[in-house]
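All protein chains but one are shown in place.
Coming up: chain A.
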Amino acid sequence: MMYSLFFAISLFYSLIFISGSQSKRVGDEMYVSFDRARYCVRRLNATHEIGCQSTTRGNSGRMYMIENDEEFKTYLQGDKMIDSVTSFIIVMNVRLFDSSHVDQLMNRLQSKLNGLLLYLKSNSSRPEYFSSDDQCPNHRYSYYLNQTETVNWNSKGTGLFFRSFPFPIMLIDEKDDYEQLVRFYRQFNSSHSSPACGLELKTFQNAAHTSKTCMRRNDITHSLIDLPEMFCDPIGGLNIYSKLPQMITSIPQERQPKSVVLILAATDSFQMFTKIQGSTGGAQQPAVALISLLTLAHLVGQVQDEVRKQNKELVFLTIDGDTLDYSGSIKFLYDMNRGSFPGGNKNEQRIKPEHIHSIIELQALSMTDQLWLHSYPSSLTNQTFINTLVSNQPMIKPISPDSPLPPASSQIFLRETSSSLFPAYILSSADATQLNNPYYHSFFDDPSTLSIDLSTLEYNSTTKLSLWVKRVVEPLAQTLVESFVGARVNVNIQQEIINNLVYCILKNINCPLIHNVSNQSVGNTFVPFDETPMPFTINSYPTAKTPTFPFIQYVLSYFLRDRSYDFLNFTRLSCKERASNDSFRSYRFVGGYLPSLSENSSLPGYCVRSYLRSVQSISPAFVIDGYDLSQTTYPAWTESRWTTISLRVFIIPTGTHEVVTLIIGILLFSVSFFVLLALRHFTKLSLLQPSCS
């Protein structure tokens, strides 16, 4: 009775205290976390793993900041400091991130180097060059085109992307994050004995060893417990192709040899330091090339009546997954050789390599004053085409055929056909020896390198870039139509269309353009991506919810639509009915994109008749049954899965502090034992007796 009353009273009081106090977690008071940090992840291929890895609980160590080369040398020579600390997290200026500095650090510190944090002081203090790709990009395996000489296209490339680090590497690029970090550092790391700042980097990656091991582990499931845990995903997205819908060769018609012209561009890029919400780079490669491809498609769509008179098909193709060993192109050619290009309809006559007339690729276009036309091989290139192009646009300079080709998807097209069936033309800002992109394949490759101020860019603003694109693509379209189709037409595209494309791709993909060219349900899928540009990262299969592919699909197919339907009054239902009769083309009812329509047509809605196909672009290694992923016949890149990424600062107490904490803990421990013994001795509560055996 007494005891229950005592218990009730104590419970009542403790409830009052709990509700009255402001509960804070001790952990939150100890750490300051940086949420906007970029991180490096693990990727695997058939033989190696690349990237960075941390432990499950995060890598922590004493923070040491290195601003420039002098401080770097001082640090390496400071033996006393290095010997007295067990683990370091080096905070380094991003300008010092190259293989020589990283190698020196790793050799000097060995296992004491627990992580690397890079910082960018401010946007105006970017390094002049920053590229973690190889010096000769995409040149690792023998399934590339065998070229006479190796050219270092990316001469400032450090190659650090393709190395494997046993510690995590992260990067902070926000100015206020950097300033906060510096403040902590100066406050606490002034002398060696005072409490120091420590950092904890957590970027634990699930994947390990090679793609073969990782994909095998994906499938292991001991179904007694729970769902199988995913370790990695194959790299791949969608290859999208479209052409004028009126020109379809269906069985039993015969397709003429050399009647198809492929026009291609890439849709992906990579960066060593990724972030969930942030600039993904890829402005100079491939965004400008993609914008140019879509503009070219619109121009061809404008003159479709002329183009149709000849029997040549102009197929526009975007390839995803080429940044890592050309997986997308290899898959495309694999499909073509097996007779599944174009796919989707059994009755459409297949395109084989002998039907291809030539390939035109738009690649690595920066806003340079001169553009270069690479072509290969010299035995098959059409000199009149090159001459016409140069005369139409003097900015374009031809490079002698049989010169080494820059890293471009055409290399794979040529190699797979032994360069004997069709020529490839690459229009690029890369000259004979250099890519001319200082930030090739890094997150610094953003619209500011194209003289675009993103904060003032509007949907309709005319920028230097859009003027440049118009200047380049109009003569190209004219030459294309003249040379391949034989018709002399004057092509002009409205500047507004290019402005809109630039805005949508580089600033905000949820723009009026995409809503005008697709129906409402598709348009709604873009709303979550409001105020974000088109992401240019490595996509993995199953294709994540990236807006890139729907955007390209709907815009490309709209630009190449059958324009005769612009004048016909359809209802949504009658448009749908058309689709049931025609299995080759797609029909959708949309609001209509005004700058693309002629002034004569003004209807409330338009039925769009178009031709569109999309195919998975994962490497054939993941598609072939029973393929051994450790072979190098096909590229086998996979990207790891991860859960939490965190970057936290905390204070490492001095040695004295730690010893005092330990002693107090031991004292409390022993005192509690004595208290209990005393209680047992002096009271007769049966609760404290040993229980009956």
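One rule holds in what follows: a contact is a pair of C-beta atoms (placed from the backbone, for glycine too) under 8 Å apart; a residue touches a chain by one contact, two chains touch by 3 or more; residues count from 1.
What we mean here is this: contacts and distances are computed from a predicted model.
Asks: Which choice in "Gamma-secretase subunit PEN-2", "Cleavage and polyadenylation specificity factor subunit 3", "ATP synthase subunit a" or "GATA amidotransferase" gives the name that UniProt lists for the one chain left out?
Replies: According to UniProt, the chain not displayed is called "Gamma-secretase subunit PEN-2".
Asks: Who touches the missing chain here, A:47, A:104 or A:213?
Replies: Here the residue in touch with the unshown chain is A:213.
Asks: Decide which residue listed in A:114, A:132, A:154 or A:205 touches the omitted chain of the complex.
Replies: Answering carefully, the residue with contact to the hidden chain is A:205.
Asks: With the missing chain put back, which residues of chain A would touch it? List them for me.
Replies: Residues 53, 56, 204-209, 213, 216-217, 220, 222, 229, 231, 686, 689, 691-693 of chain A touch the chain that is not shown.
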